[in-house]
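A single protein chain has been removed from this complex, and every other one stays in its place.
Labels run A and B following the written order; every chain starts at residue 1.
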Amino acid sequence: MAALAASNGDAKVLAGGQSLVPMLNFRVVDAPLFVDINGIEGLDLIEEKEDGGLRIGALTRHFALETSVSVRDRFPVLHEAMKHVAHLAIRNRGTIGGSLSHADPAAELPMMAVLLDAKIVAAGPDGEREIPAGDFFTAPLTTVLAPDEIVVAVDLPGLPAATGWGFEEFAQRRGDFAVAGVAALVTREGGTVTNTRIALMGLHDTPVRARSAEAAFGESGIEAAAVAARQDADPMNDLHGSADYRRHLAEALTRRVLTAALERAVQ
Amino acid sequence: MSPPDDIDLTRPQFIGAKVMRREDPRLLAGEGNYVADIKRHGMLHIAFRRSDHAHALITNVDVSAAQAMEGVVAVYTGADITRLANPYQATSRMKNYQATFIPPLAVDKVRYVGEAVVAVVAISRYVAEDALALVELEYESLAVLVDPEEALKPDAPKLHDDLESNILAAREFARGEVAEAFADAAATAGGRFHFTRTTPVTIEARASVAEYDKGTRTLTLHCTTQIPGIVRDKLSEIFDLPGPRIRVIAPDVGGGFGGKTSLYSEEIVACAIARDLGKPVKWVSDRMEDLMTTGNAFDEIVDAEIAVAEDGRILGVKADVIGDVGAYSIYPWTATIEPVQVVSFLPGPYRIANYAARVRAVATNKTLTGAYRGVGRPISVFVMDRLLDMAARKIGMDPAEIRRRNLVNDDEFPYKAASGLVWDKSAFQACLREAADGIGYDELRREQAAARADGRWVGIGVACYAELTGVGSRIAVAPGMPINTGTETCNVAIDSTGAVTASFGLASQGQGMETTLAQVVAEELGVKVEDVDIVLGDTASVSHGTGTYASRGAVFGGGAGILAAKAVHEKIVRVAGHLLEAAVEDIETGNGDVRVKGTDKSMTIRDLARALYSDMGRVPKDMRDEIDNLEATKVYDPFFGTTTSASHMCLIEVDPETYKVEIKRYIVVEDCGRVINPLIADGQAHGGVAQGIGVALMEEVIHDKTGQVLTASLVDYVVPSAVEIPSIDVVHVEAELPGTVGGFRGLGEGGTIGAPACIANAISDALSPLGIEIMEIPATPERLFRLVEAAKAD
Partner (left out) sequence: MTAKISITVTVNGTAQAADVEPRLLLADFLRENLDLTGTHVGCEHGICGACTVLMNGDSVRSCLTFAVQADGAEVETVESLGSIDELGPLQQAFREKHALQCGFCTPGMLMTATDMLRKYPLETDDDIRDGLSGNICRCTGYQNIVAAVRSAADKRDGK
């Protein structure tokens, strides 16, 4: 903390380094000082909470999340998403705190945080604060973290029983950043859908909830939701896909994840 | 033609055997010797400051701050290199060709983003790169040309003021009466094809270590090159150093694929600096430099049409090709090599009486285009085989059938193709037949029909190609180019310790030549494979050689190796006849021994060598005067070269929502002559097809309107991983062997030549219910999305 504060915003926090170091090697980022937080004790624990959720330490490596039985049982959608995160060597080092702080709109963990209504716990010289995931990401690669703050934990509230999930990501190759991704949680009680959450990845400046798709699903079902997802997306044109194509994917992937989530909600 | 009678290959011991590679132990143990691994005492490191303008005058260069930085030893500009090195260009006798001088460091103008402008030499690469930021460069922008159709207009700004235009080369081919053919046609098909720019992406990026020995005044360059002989010969002129004073060595090289077959500015600069400073210097390309400056591939626009008769016979083909060749004409191949091969190979293995084609190679403000696996031929096959499929669809004929009717038959060889190339003999029809059998073509068509009924987009692709490999002195690899690519040298020597060494002017980048050539020489001499040491990639070991490119390794190396080994074998037999007191006809070799047939009189070849070299008096003077040493140097010129061919077939499925293409089955059936090592031959096919898949589906070098390279990292330039490449079935057809010495054919490029066409045809087949034809490569999901949206809108 002290080192970060003393550097007046010039220092970069180094956790897994899987996003930061490439930029350093390309010399597109120049940081005179690194604060390597890998040694901080106690930040890599996955704790089960009484509400059925998890508190995940910021230094928890992706591989630990991928293989965690607690994650698999309590948040199967996160378990699925972890399989798509880069490759084993990256997962061995990359951390959830790092991924959230890096805030790539096409990355899995930021989108999971938004989908799962995560509370992101940040610590600074003035103490800790909890930031709802929906407020945490403000622009591509930008969060509300102050220069002297770091993420220390991620709190995932427990999900109701009978919540089905769906996760679909489209990338040019296995492990690449998503061209587009959609995830959904659907809770059924009795025969009725009581809760729907749909989150989008790679389809906006930040990961977002697809609010019109959620509303349309509640009113008219899967098809309407899929079409509405196009409005929730505000994708960019880049080398890997045009905005039109990404909007198309928003619809197609939303259809797939809602279908899967409904099926799983019944089981 | 058949192999000469006196070379007996009827009972091969090693040729055709799956010998495990001799290169493997050191490469697996991490003990390979790649250029980047080389360390020398006092070695300094080079980093290049490169142009971020695509076309501009250099108005100011100030290196004083960089020079003053701690750890920086020297800084060189274009003016310095002009002083230290003679200018050079790639020349050609081809009509209408315009050569360009290539300054190793830009002097007054930059012509592509990434062009090297300043070289900083420092105690480490880290420090050298720190200093790059202190170099001050000012530019005055000029109009940027990134569209070759703009660049070829008469009023376009010229990249090279001393040239007449930006059209660096232009050629026409014609046979028969194309206009008549089209007038008589039952159907025509065609359109504008676009095969975009790619880059080789060897996992080992380029690197050079140059050192100058002041005492012997010898410059030694270790570099990641496929062409050590060509580099040495040109550096000799550039630095006014005779052969013995300039040695070029390619040690272990991590892939080439043609991207390392050109002489590069960095190699020249490293040599100039080493000589000037008297210190060893190293330059290792990083990946961004590699993606921006290694010779690019392909990049042609082809307007083409085919005319067919009712029965599917091709009546005529016409094509107009524009090749975007980048900012300079690359050395040594020239800017002609890529686009001209497109039209000279366009007719392919098909019977075409009427043909008219034009090609123009146009300079633009992009990286130089060089030779990359397949060189022009992937586009030839893409265009020709797409035209065939399009015509087949128009007349309602099966794509395999239309090929059967048009492939040159066995009884028509030798066949002069419409562009003038001669196919000596190759199993065109047999390859197609066996590909269809191998993939279960008829059954796949039935499965496709059922899948279609389910709304799935399943497609079957076919492509057939022919190429010339092992091209001898009759035709230069790049026609009109004044470098002899038609011969290769081999020296086979048994030394006074009894060890066998075979030295070649070839170089290896993974093709396993230390093993395959050892197999060939061991076979011929009658020794064990593991007892033959192969020397490659060192200009000090043969008086002339060029290198490995154009799929020539097996043909030239195998042929020259056999000739030299045979000559040494004759000497062994003569000496053995004396030492074992038998007639020469009764002597045979095998397993490192020499014996009298039918008796137990034998000796090891090692003992024979000792007797000849060291035991005075054992071999009479007269015999020794005739034999000299157990050594021979032979040069092999296959003269014409030989036709290699293959058929590719594949089964793909397009996801109707994401437009991702999955390749489910892939088969290559090739007529590649006598196979030296089936493991290695299959490996070449796997790797070639994998690169073809990358080209077909995802690889693309993209420049923006200002000439910036947008694909300057491996995140943006996408090459296939293990998930995107299926298992590939490779079948070698046992057809009549070519007349090359040894009966070998080249086979390095075939996978890349046929795959883009095969996959494009499969996707077109899958999307044919929507009336979509794939005209542009790569067929990315984005492109397929656009095509499907447009089709649905109609």
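Note that contacts are C-beta pairs under 8 Å (C-beta built on N, C-alpha and C of every residue); 3 or more make two chains touch, one makes a residue touch a chain.
As the structure is a prediction and not an experimental result, all values here were calculated from the model.
Peer 1: Just one of B:Ser165, B:Thr202 or B:Thr658 touches the chain that is missing; which is it?
Peer 2: Answering carefully, the residue with contact to the hidden chain is B:Thr202.
Peer 1: Per the definition of touch given earlier, which of B:Gly32, B:Pro157 or B:Gly739 contacts the omitted chain?
Peer 2: B:Gly32
Peer 1: Of the listed residues A:Val29, A:Leu45 or A:Leu88, which contacts the missing chain in the full complex?
Peer 2: Answering carefully, the residue with contact to the hidden chain is A:Leu88.
Peer 1: Among B:Arg358, B:His686 or B:Arg786, which residue is in contact with the omitted chain in the full complex?
Peer 2: Candidates B:Arg358, B:His686 or B:Arg786; residue touching the omitted chain: B:His686.
Peer 1: Even though one chain is hidden, which residues of subunit A still touch it in the full complex?
Peer 2: Output for subunit A: 14, 17-18, 21-22, 24-26, 34, 36, 38, 63, 67, 86-90, 92-93, 173-175.
Peer 1: At which residues does subunit B meet the chain that is not included here?
Peer 2: Residues of subunit B in contact with the hidden chain: 20-21, 23-32, 34, 36-37, 39, 70, 126, 200-205, 252-255, 257, 284, 286-287, 509-512, 679-680, 682-683, 686-691, 713-715, 719, 721-723, 725, 727-728, 751.
Everything below uses one rule, namely that only the chains that are shown with their structure count from here on.
Peer 1: Can you list the subunit B residues touching subunit A in their complex?
Peer 2: Checking each residue of subunit B against subunit A gives 129, 288, 657-658, 660, 698, 702, 710-711, 713, 715-716, 718, 720-721, 723-724, 780-782, 785-786, 789.
Peer 1: In the complex of these two chains, what residues of subunit A are touching subunit B?
Peer 2: Those residues of subunit A that touch subunit B are 26-27, 170, 172-177, 179, 239-242, 244-245, 248-249, 252, 255-256.
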